[in-house]
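In this view, the complex is presented without one of its protein chains, the others remaining in place.
Labels run A, B and C following the written order; every chain starts at residue 1.
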Amino acid sequence: MKTYFLLIVSAALVNNFVLTRFLGICPFLGVSKSVKTASGMGGAVIFVITCASAVTWLFQHYILDTLGLGFLQTIVFILVIATFVQFVEIVLKKMSPALHGALGIYLPLITTNCCVLAVAVLNIKENYNFLQSITFGFGASSGFAIALLIFTGLREKIDRSNPPDAMKGTSIALITAGLLSMAFMGFAGLVKM
Amino acid sequence: MSIIETTVIVFGTTGIACGALLAIASRVFAIKEDPRIGKVCELLPGANCGGCGYAGCADYAKAIIMNDAPINLCTVGGAETVKKLSTFLGKTAEAAERKVAIVLCRGDEANAPKNSIYNGIVDCSAANLVSGGNKKCRYGCLGYGSCARVCPTGAIEIKDGIAVVHPELCIGCGACVKVCPRKIIKLIPASRKLHVFCSSLDKGPAVKKVCKVGCIGCSLCSKLAPDNAIVMSGALAVVDYSKNIDDEKATILEQKCPGKCIRKT
Amino acid sequence: MNGSDNRSVQTEEPIFIISSSPHIHSGSSITGIMADVILAMIPAFLTSLWFFRWNALRLVLVCVISCVLSEFIARKIMRRNNTIQDLSAVVTGILLAFNLPPDLPSWMAALGSFFAIVIAKQLFGGIGYNPFNPALIGRVFLLISFPVQMTTWSRWTIPTPLTGTDAVTTATPLGLVKTSLSASGNIPFVFDTTTAWNFFIGIKNGCIGEVSALAIIIGGIYLLYRKCICWHIPLSFLGTIYLFTLILYKTDPSSNMPPLFHILTGGAMLGAWFMATDMVTSPVTKKGMIVFGCGCGLLTVIIRKWGGYPEGVSFAILLMNAITPLINRFTRPRVFGHYKGKRIEL
Partner (left out) sequence: MSWKMHKENMNSTRIIKPVKKIPGSVHPPYKKELARNAPIKNVSSMEAHFHISMSQHLGAPAKPIVKKGDTVLRGQKIGEASGFISANVHSPVTGKVIDINEEQTLSGAYASSIIVEASDSEKWGVLMPELDWESASPQQIITRVADGGITGMGGAGFPTHVKLSPPKEKAIDTVIINGAECEPYLTADFRLMLEEPENIKNGALIIRKTLNAKRVIIAIEDNKPEAIRVMEEALKNCDENVFIAVLPTAYPHGAEKQLIYALTGREVPSGGLPMDVGALVENVGTAAAIFNAVAKGIPLVERIVTVTGEAVAIPLNLRVKIGTSFAALLNVCGGTKSKSTKLIAGGPMMGITQTSINSSYTTKTTSGLLLLPDNMISTYSSDPCISCGRCVEACPMHLMPCELSILLEAEDITGAEALNVLDCIECGCCAYSCPSHRPLVQHMRAGKAAIMLKRKQQKNTEKK
C-alpha cells in the first residue's frame, strides 16, 4: 500500500511531468487559459493516461514480449494511444460540445502529448507490475492535471498583468512556468525510490 | 512463422481492432452538422470583428446556412467575399459599399473647452457616467479613447483630445459606433468626402457658448447644397449620404460655413 | 438668458474636479503600507546586527541597494514611470537579505536581488502583478544556483551573552537534525527549555533575519496593530506546523523534534509573519488566508520531514503563492442576498 502511495506522490509531485521532466509543455501552455477548460483537459489526460498505461502494459507483456516483438513498442503504443484519444474526442463532442470547442485542437493533441507515451514507456522501463503501472499512470497524469490547474490559476492572473510588450503572452507564461518549476524543486528528495 | 509475418499480423490486427472501435464509437456518438457551415466560415475573412451583427465569423457562417442570413453583411471582406460566397452557395447579392466610420465632432481642446477636471478611469463611457462628462458641449467627443481601444485595426487616433478615424485603415466593423457613449460616430459610405463635423442638437447661441467649430443651425448649407444633400434636423445640418456632392460644390460649402464645421476629408 | 438674470446670485466660478464617488479616502497608500513593513522589520534587523555584526549590515545594504537599482533601471528600460518611491523594492531587498546566510558573498546577494526584482516582479509589470513573492524567488534562485554557499553557516563571532555556554554549531538546528537523523537515526541534541529560550531570543545559526523569533514577533505585532496584516495567515501557518509536528512527535518521539522546535527554528517565524503575509501574493479573503496558511504549514513540515532540503518554508510559501489565484477563486464569499429559498417567512 505504502509503495503505491509513494509511487503516486513521486509521479505527481517530485517528478512532476511538466515541471521537473518538462514533458507535455504544448497542452500545458495551450489549454491553460481558463480553469474550466483546464480541468476538462486534466480529466481527459488522467483518463487517457491511466487507461493507456493499462492497455500498453498488457500489450507489452502478453503480446509483444511473448512474441519477441519488443521493437514494435513505440509504434504500437502510439497506435493505442491515438485510438484512445480519438475515442475521448468523439465522446466529448457528443456529451459536452462546449468543452470540446474550448479544448479545440489541444484535444487531438493529447495523442502527441509526450506525457502519454512517456508514461507507457517508463512503465515498461522501470519494470512496474500491472497495478504499479496503472498507479504510476494515474499519479503522473494527476501531476499533469495539478500542474495544469495551478498554472491556469496563475495564467488568469498574469494574463491581466501588465508586462512589457516584448514579454506579453507566451513569453511571460513560460517565465511563470519556470518560476513554478523552481517552487516545485522543493519537493526534490521527498520520495526516495 | 517468421518474425516479419508475426509483426504484420500483430500490427494489422491491432490496427483493425482500433479502427473498428472508433467506427463503432463514431456511430454511437454521431452528431449531425451541416458541412457547409465550416466551408462558409473558411470563406469569411476571419477577422471576428462582429461588424456583421453576429458574434464572430463562425456565428455568421451558421446564420447564413441555418437562418438564410444575407451574404453581403461582411464589411471586411467586401465585394470579394460576397463573390466567393455567392459562387459557393449559388445565392446572388450585391456587394455592399465599403463603409467607414467617422467621428462627427471637431471640438478639440482648443475649440471646445472643458468645464471641469476629470479624475477617474480613462474611458469615455465611464467618464460620461460622472456628472455627464466634463466637456462643456454635451454632444462633443470626450476624447478618452474608448473607440480607439475597441478598434480592431488601430484606425482611430486621439488627437488634441478628440478621436479621428483614419479611413484607409477602417474596416467598417462598427465596434466604435457601439461603444461611443455620445453616439457621434457614424458609419458612412467610403466615397463620400464632405461632412458636417458637429452633432450638437442645441440652438446656435448655446452651441457658440461651448464650441468654436459647432454647427449653429444657420441652414445656409442646406440652401446651397444641390439636391437636398444637406438637410436641417432641428438646429443641426446633416449630410444625406445617399446623395453625392461634387468636389467643386463641396469646396464652396466648406468655405461658406460660418460655423466652420463643414469640412472635406 | 435674458437681462433679468442679473438679479440671481452669481458666484465666481472655480474649476472643480469631477470624479466618481466616494470623494474622501482613508488615506492608506502603498507607500504607507511598505513603510510600516520596513518599520516592523527594524527589531529583526537590530538583532541580526547584534548577532552577525558587519555581515548583517553588508547583506542588507547590498540587497536593498541592488533591488532599488534593479527596479529603477528595469522601469527605465521598460519606459514605465518610476516606482522606487513606493518602497516595495526596499522591502524586497530587506526580506531577501533576511533570508541569506551571513557569509554569502556580496555579488551573490546582488545577483539574487536582481533576479527577484527583474524576473519575478518587473517582467510581470511591477508591484501588484507578480504571482510569486520576489524575495523568496530570489532566495530559491540562489539556493538552487549556489547550494553550498547558501547552506554554509558561520560560527558566531560574538560570545553568547545570555547563556554563557558556547552552544555553537556549524549548521542550522534544522540541518543538524536532518543530517543526524539520516546518518544515525538519532536526534543530535536535547531540546529543553533553555534551548527553546535560546532559540526564541535568537541564539542559533540561521539566515540573518530569521534567528530571533522574539524580534520577528514584535514586528509582527506592530503589523497587526497597523492592520497591514491580519492574524489569519501567521496563526494558521504556525498553528498547522505546531499541530502536524505534534502529531508526528506523539507518534514517534525518537525521530521527531517537538513542535516548539519546528516553530522556533528556520524561517517559520519570518515566513509566517513577513513572507507569507505579502499582500500581492496571498489570498484576499479571510477564508482563503486560512487555507493559504494551513497549506504553507503543511508543505513546510512535509518538506522538512521527508524532503531533500532541511528547510521548506520558502518552497512552501512559493507553492502556495502559485495556488493563490485558485484559492481566491474558490473562497469567494457568498454575496449578500444570494441564498436558497427566495422568500423569507415572516
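Going forward, contacts are C-beta pairs under 8 Å (C-beta built on N, C-alpha and C of every residue); 3 or more make two chains touch, one makes a residue touch a chain.
Bear in mind that the values here come from a model prediction, so they are computed numbers and not experimental data.
Engineer: Touch partners of the unshown chain, restricted to the chains that are shown, please.
Structural biologist: Its contacts among the visible chains are A, B, C.
Engineer: Which listed residue (B:Leu129, B:Ile158 or B:Ile252) would be found touching the missing chain in the intact complex?
Structural biologist: The single option touching the absent chain is B:Leu129.
Engineer: Specify the residue from the set C:Ser212, C:Asn256, C:Thr300 or C:Asn328 that touches the hidden chain.
Structural biologist: The missing chain is touched by C:Asn328.
Engineer: Among B:Thr87, B:Asn119, B:Ser191 or B:Thr265, choose the residue that contacts the chain missing from this document, as touch is defined above.
Structural biologist: Candidates B:Thr87, B:Asn119, B:Ser191 or B:Thr265; residue touching the omitted chain: B:Asn119.
Engineer: Looking at C:Met108, C:Val280 or C:Leu298, which makes contact with the chain not pictured?
Structural biologist: Here the residue in touch with the unshown chain is C:Val280.
Engineer: Can you list, in ascending order, the chain B residues touching the missing chain?
Structural biologist: Interface residues of chain B facing the absent chain: 115-116, 119-123, 125-126, 128-134, 138.
Engineer: For chain C, which residues reach the chain that was dropped from this view?
Structural biologist: Interface with the chain not displayed, on the chain C side: 2, 4-5, 7-11, 13-14, 16-26, 28-30, 32-33, 125-129, 279-280, 282-286, 289, 328, 332-339, 342-344, 346.
Engineer: To test your reading of the contact rule: which positions on chain A touch the chain that is missing from view?
Structural biologist: Residues of chain A in contact with the hidden chain: 160-162.
Going forward, only the chains that are shown with their structure count from here on.
Engineer: Across the interfaces B-C and A-B, which one involves more C-beta pairs in contact?
Structural biologist: Of B-C and A-B, more C-beta pairs in contact link A-B.
Engineer: Averaged over CA atoms, how far is the centre of chain A from the centre of chain C? Could you give it in whole Å?
Structural biologist: Whole-Å distance between the two chain centres: 33.
Engineer: Mind checking the centre-to-centre distance between chain B and chain C? Centres are C-alpha means, answer in whole Å.
Structural biologist: Once rounded, the distance between the two centres reads 51 Å.
Engineer: Indicate the whole-number Å distance between the mean C-alpha point of chain A and the mean C-alpha point of chain B.
Structural biologist: Going by mean C-alpha positions, chain A sits 44 Å from chain B.
Engineer: At least two partner chains per residue is the criterion; list those residues in chain C.
Structural biologist: In chain C, no residue touches at least two other chains, as defined above.
Engineer: Residues of chain A touching 2+ other chains?
Structural biologist: Residue numbers touching two or more other chains: none in chain A.
Engineer: Where on chain C does chain A make contact in their complex?
Structural biologist: Of all residues in chain C, those touching chain A are 78, 80, 119-120, 123-126, 129, 131-132, 137, 140-141, 144, 299, 302-303, 306-309, 312, 314-316, 318-319, 321-326, 329.
Engineer: Using the touch rule from the top, collect the residues of chain C that touch chain B in their complex.
Structural biologist: Residues of chain C touching chain B: 15-20.
Engineer: Of all residues in chain B, which touch chain A in the complex?
Structural biologist: 3, 6-7, 10-11, 14-15, 18, 21-22, 25-26, 29-31
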